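The structure follows.
As you look at this complex, bear in mind that one protein chain is not there, while each of the others sits in place.
For reference, chains read A, B and C in written order, and residue numbers begin at 1 within each chain.
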Amino acid sequence: MTSTSSAGRVPAGLLDTEAIRKDFPVLDRLVHDGKKLVYLDNAATSQKPRQVLDTLNEYYERHNANVHRGVHVLAEEATALYEGARDKVAAFINAPSRDEVIFTKNASESLNLVANMLGWADEPYRVDSDTEIVITEMEHHSNIVPWQLLSQRTGAKLKWFGLTDDGRLDLSDIEQIITEKTKIVSFVLVSNILGTVNPVEAIVRRAQDVGALVLIDASQAAPHMVLDVQALGADFVAFTGHKMLGPTGIGVLWGRQELLEDLPPFLGGGEMIETVSMHSSTYAPAPHKFEAGTPPIAQAVGLGAAVDYLSAIGMDRIAAHEHALTEYAVGRLLEVPSLRIIGPTTAEDRGAAISFTLGDIHPHDVGQVLDEQGIAVRVGHHCARPVCLRYGIPATTRASFYLYSTPAEVDALVEGLEQVRNFFG
Amino acid sequence: MTSTSSAGRVPAGLLDTEAIRKDFPVLDRLVHDGKKLVYLDNAATSQKPRQVLDTLNEYYERHNANVHRGVHVLAEEATALYEGARDKVAAFINAPSRDEVIFTKNASESLNLVANMLGWADEPYRVDSDTEIVITEMEHHSNIVPWQLLSQRTGAKLKWFGLTDDGRLDLSDIEQIITEKTKIVSFVLVSNILGTVNPVEAIVRRAQDVGALVLIDASQAAPHMVLDVQALGADFVAFTGHKMLGPTGIGVLWGRQELLEDLPPFLGGGEMIETVSMHSSTYAPAPHKFEAGTPPIAQAVGLGAAVDYLSAIGMDRIAAHEHALTEYAVGRLLEVPSLRIIGPTTAEDRGAAISFTLGDIHPHDVGQVLDEQGIAVRVGHHCARPVCLRYGIPATTRASFYLYSTPAEVDALVEGLEQVRNFFG
Amino acid sequence: MYQEVILDHYKHPHGRGLRDGQAEVHHVNPTCGDEITLRVRMDGSVIGDVSYEGQGCSISQASASVLNDLLVGKDLAEAQKIQETFLELMQSKGRIEPDDAMEEVLEDAVAFAGVSKYPARVKCALLSWMAWKDATAQALSEPSGSADASGGKTA
Partner (left out) sequence: MYQEVILDHYKHPHGRGLRDGQAEVHHVNPTCGDEITLRVRMDGSVIGDVSYEGQGCSISQASASVLNDLLVGKDLAEAQKIQETFLELMQSKGRIEPDDAMEEVLEDAVAFAGVSKYPARVKCALLSWMAWKDATAQALSEPSGSADASGGKTA
């Protein structure tokens, strides 16, 4: 970890990781008898800075109360903090209105929410047996299974874009896939397994031409780049707090206001109503209409602190850091004999998650031997099994970086892989 | 707060609140220019002991990782902590199997989960237009709206038990309400507005006679009394973490294993699958089948710590404390001129939430003037508007107690109400 | 926040009761159950009468009484200006200290400045004002009275 890169190229555009790492207590963790933790599992979940943890503590130690209905000090404060977090998230994604930001428990709930809304919607949004749903072969299971369920339950046809050999979407048949029958196109902005950054504009344009709604899964984008929902041109954008320095238990769904007004609610209960009688109920306006029950209050407040932290550094600078690091990592990994990157092999249109295979050594074994050296990577199908099927592999090893990742950690990974090869060679 | 009770009766069976209160940082909070906080809004949400906050911090500072799929140290630790929390909750409610404990985001999600499962289920569980759903007039909106939605979407008929004048369920027509057509009976164990503890056995027996499933909303029971799901005899039990010293963002659904096996999933996504292809997917066994996406990991771990804290004191002792305090509070409140308790006016079969009206002074004004004295109560319909309609009142003021509440706080409330009366008299 | 003026209006509301009007609306504050039924009678461009019935807290009741005082007899444009000023004050989160100019416009209604610090109560104070705005719009758009509320994207 202390040696300079053996490859000798120190990438430009890096952040001051020495300063940043001081904010993340877990990065000092020693594992396996004193080995320093090298945390390269950021696509699974990020670590949390002191600032987020302090915010959580302060919430619980001073302001904790249920929101929205209280006239006492704590309830007013908790409500102001919770709704203030909504303002922060709205600003972070450049939402036209704060009321378009819905807090969920994770990205999976956000994606399911849209699928369910469309199943129960009236025309023109209703998904039924005469209509089609479009996804891609590189989706996370959380953007596949909800649509399979919706398709089974409504009779709508599920279609998808395939993948090219170099890990990109194959849009050559876009006119056949997105048609007049398509009601919704849902796709990932940055793949969590391949790292691919997808061409939003081409897909959105075609969807708009046929009058289909667009849902973008930005779970791997929101933590790593400037996310501007207006620039994306989509109708819904989903992401998750725990991957962007926030607590677990909080996700976001952004949706265009007029859609949120028109579409039916998902979960029913306290907070999401206007008035209830035993015979019928009316619903509060969005976002509350979609937030049944006591929301993840502390978690939203914590996500607000995470967004503050990210913004203070600057999402463009974070993206530049990760781009430089990814370029460096791709270069170094390709030097490792028998290593095959699954996904784009350059840093262009690519996020900071790099999946690979190492000869025929099973990823479980790769991961385990790396772990013994303190290096945390993820192994398996990364909740994107169709991608593994597509490339004819059972699983991959994935290293994924974040704003606190360093070239030295890349070097540690490469050295660790040498040890794996020696061990199983 | 320092004076002894002006009523002169110090209730027996109280806990050592002086020691307990030291664990709750927020209880030292001063509000409105130095007034000591008197927190009587526990039915809305409870405060959190230091032990729970420490557990959250330790999770984030040392063990944070995504669960279930990692081979690295942090992932193993996070998984062990998360699944360990499931063991703790299972033991706390005497579940026959840990696999019957599903983590959700709150009680509302738990209740909606069951309603949705039954809508998509096969026979014999399927709710459709030939069948009936039974609830009660004292349900929280979170146990009303999901069933209204299910009824609208399936055509099933929604029926309910009414209330007696003294705030109890009117079961006189139980044979007409729960019939051979009933598929599900869902009711609250302890009302959050009336405080009523409902007669589980009579309802469960009748439901079982006709082959209906039973769902119990134990949101106001789990924090306050021994909750034994086997003794209850229900098929599902829902509750929420934030009311029982746990973090926000975590709820529980317990369900009988064979039902969880037979019933369809709710949210689709990562974690809940066995295998996914683009064409079809199979689902993991319960509880994972019902836990799509990254779960509220830290929050589950925090709930585990809350359950440890409660168990160390003993749920029977907590129940005794609250019973004594409620008895004292009911007595003292009834001394206040023009105060009318909405709900049972004795402490028998009664929880520690007491709703009342004060002449024709609007609850908002009552709450506000109390707040100025540092006393936090809740005002409004408490997400149980049908109860307000039933008793012909727009809203109530509700004081609710917990293990750290004291007779001196009851006295402060009573004195505060005197000031309210002077002010608006 | 309970200024003497507010308590006075609460205990002795002005103009309470339902009288003739061209439009009637019913507004509810869902978080607390406060309700108001409010009628507007326009005499040309002048507010002829604002009559109301309702239940609610001192703030919502006093605010309706103050509204009646302030708006009845005023020209529509002036009334709208008063309404906007009151809205601005209520949304100020306690940050506006009413000056003489504002006091000139709002009269008794400046007593609500303190309420703006309590977000949960702001809705109470605004209930009758929002109802008045709504009813006035309806009265003016008579006989059609139905704005296009559909909107949305056609597939």
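Keep this in mind: a residue touches a chain if its C-beta (ideal position, glycine included) is under 8 Å from a C-beta of that chain, and two chains touch if they have at least 3 such contacts.
Quick caveat, the model's predicted, so the values are computed rather than measured.
Shown chains touched by the missing chain in the whole complex: A, B.
Here one chain is not drawn; of A:V379, A:A399 or A:L417, the residue touching it is A:V379. When the full complex is taken into account, the listed residue touching the unshown chain is B:R69, out of B:R29, B:R69, B:K243 or B:H323.
Residue B:D262 is the one among B:D23, B:E58, B:D228 or B:D262 that touches the chain not shown. Of the listed residues B:L56, B:I273 or B:A319, the one in contact with the hidden chain in the full complex is B:I273.
Counting over the whole complex, chain B has residues 68-71, 75-76, 79-80, 123-125, 183, 211-213, 258-259, 261-262, 273-275, 284 touching the chain that is not drawn. Interface with the hidden chain, as seen from chain A, comprises residues 362-365, 368-369, 379-381, 385, 388, 394-395, 423-424.
The rule is simple: only the chains that are shown with their structure count from here on.
Put simply, the chain farthest from chain C by mean CA position is A. As a whole-number value, the distance joining the C-alpha centres of chain A and chain C reads 45 Å.
Mean C-alpha positions place chain A and chain B at a centre distance of 32 Å. Counting partner chains per residue, chain C shows two or more touched chains at residues 31-32, 118, 121. Each of the following residues of chain B touches two or more other chains: 364, 368, 379-380, 385.
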